[in-house]
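Just one protein chain is left out here, and the rest sit where they should.
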Amino acid sequence: MIIALLTDFGTKDPYAGIMKAVISGICPEAKIIDLTHEIEPYEVVSASYVLYSSWNYFPTGTIFLSVIDPGVGSNRRELVAVSQSKSVITPDNGTVSLLYRMNKDLITYRAGKSLLEELKASRPAYSHTFDGRDLFAPLAAIAAESGLSNIVGERVEPVLLTEIESKITEGRVSGRVIHIDRFGNSITSIHIEDIKEKNTYASRASVFIYGRKKGQILKIHRSFSDVKIGEALAYWGSSGFLEIAVRNGNASQLLKLGLRDMVELEL
Amino acid sequence: MIIALLTDFGTKDPYAGIMKAVISGICPEAKIIDLTHEIEPYEVVSASYVLYSSWNYFPTGTIFLSVIDPGVGSNRRELVAVSQSKSVITPDNGTVSLLYRMNKDLITYRAGKSLLEELKASRPAYSHTFDGRDLFAPLAAIAAESGLSNIVGERVEPVLLTEIESKITEGRVSGRVIHIDRFGNSITSIHIEDIKEKNTYASRASVFIYGRKKGQILKIHRSFSDVKIGEALAYWGSSGFLEIAVRNGNASQLLKLGLRDMVELEL
Partner (left out) sequence: MIIALLTDFGTKDPYAGIMKAVISGICPEAKIIDLTHEIEPYEVVSASYVLYSSWNYFPTGTIFLSVIDPGVGSNRRELVAVSQSKSVITPDNGTVSLLYRMNKDLITYRAGKSLLEELKASRPAYSHTFDGRDLFAPLAAIAAESGLSNIVGERVEPVLLTEIESKITEGRVSGRVIHIDRFGNSITSIHIEDIKEKNTYASRASVFIYGRKKGQILKIHRSFSDVKIGEALAYWGSSGFLEIAVRNGNASQLLKLGLRDMVELEL
């Protein structure tokens, strides 16, 4: 049983390691795979992309455990979402938004009330800031050890973000930057399924960037090697979303693109 | 058998991976969990906190392997410390200090002399800078494979740091910043057990920060969500130590707090 871990805890602290220890204590056979622990602090929109882009490549039965939790200590809910024999456990803050947009069969539950109360009762009295360790890691480990049915409560509607949507109008698709990767490649919420011209990759289309350096217009190419080194391009990324990059360069810095900046595709 | 790994080797080099390879060669069944490899270079005080804060959450039998080793190549000792059916193998440079303060039953040994000589004899003649690979990883793997008794030598008193202590006087507890986490949260050496008023969380107390931006006074809250975004607070962290944070901000940068800066709690 694989547990895939996604947090904004970074890697300079033992937070992720402690979660793995808690999981190993409850379910020693769990195989833990890190997605990343370097989501920009509190950036749920970015977590939403990372979760979705990983989802389809994990084996059936995988439990995703996502802890980007700006609301820790408040009364935000603990969510369990299930689709295609995979599941994700996360604070209910929009992390499942992109998954929800792309997988219409996602079913969402609160975590079981009595189990949560039990977990809260057994943590140190002073601990209100590390639900990843005290609540979410045990939930995932119990699900891995004895099944999802032991951790789900009532069905609920999840919190959803609007930033991860795309808007289709005649001849245009607009979206936003939802993740910036290590290379500075800026991934947008515009998906190849949003357009009809799949077979042509919309290679005659224009991409307008409404970032802090307005007026940039790019063409859609097949891959980096289709443009010169240092040149900007748009292309359909490995998860089917429109990405903006500079070959062997950092598009986010060079084009001044940030999370949530608007991008428009004119067909 | 879990081996929990803690170093200042960073993650841009293969040093940690090579240690895992050496461990896997000797004890293929060992399950290795990373605490962190991003301790600030040579900052044993920070390692001491990371080790202690992780200790209680790992299953019985876990072997911690900590290699923050500014003294590599000198004659500093190789230490094996044991408590509560868990153990840690580390250069003898103060890494066990906080564990020693909180767990009075810690027993400390040198690594066995003849085993160390054997390991030194079998490494390349020119290699004097990577004891993590050549000495510490084999020690941990041999302990995991055939028991701690095969690696311990005579009992010794460990090197201890004074920075991780707290000083209790009438109506006051003083301590120092012992770790700064990814979010800039600054963890101090003042522990909730240092005060009598546990049930009230000392919420009427004042916290004085003697950092590079003197004169800051904070109140102790329950969690981030009790203050406004951008506001500073003190709170009892997830390991019971007093932490200083800014909600959705970086306290270390905003309050100019560094490792070893003094903090005082006035009850």
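As written, the chains take the letters A and B, and residue 1 is the first residue of each chain.
Just so we're on the same page, a residue touches a chain if its C-beta (ideal position, glycine included) is under 8 Å from a C-beta of that chain, and two chains touch if they have at least 3 such contacts.
Just so we're clear, the structure is a prediction, and the values are computed from it rather than from any experiment.
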| item | value |
| --- | --- |
| Selected residue (touches chain absent from view) among B:I18, B:L106, B:L254 or B:L267 | B:I18 |
| Missing-partner contacts on subunit B, residue numbers | 9-18, 20-22, 24-25, 28, 41-42, 70-74, 124-130, 133-134 |
| Subunit A, residues in touch with the chain not shown (by the definition above) | 2, 4, 6, 11, 31, 33-39, 50, 53-54, 57-59, 62, 179, 181-183, 192, 198, 201, 222-226, 235-238, 240, 243, 248 |
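Everything below uses one rule, namely that only the chains that are shown with their structure count from here on.
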| item | value |
| --- | --- |
| Distance from the mean Cα position of subunit B to that of subunit A, given in whole angstrom | 31 |
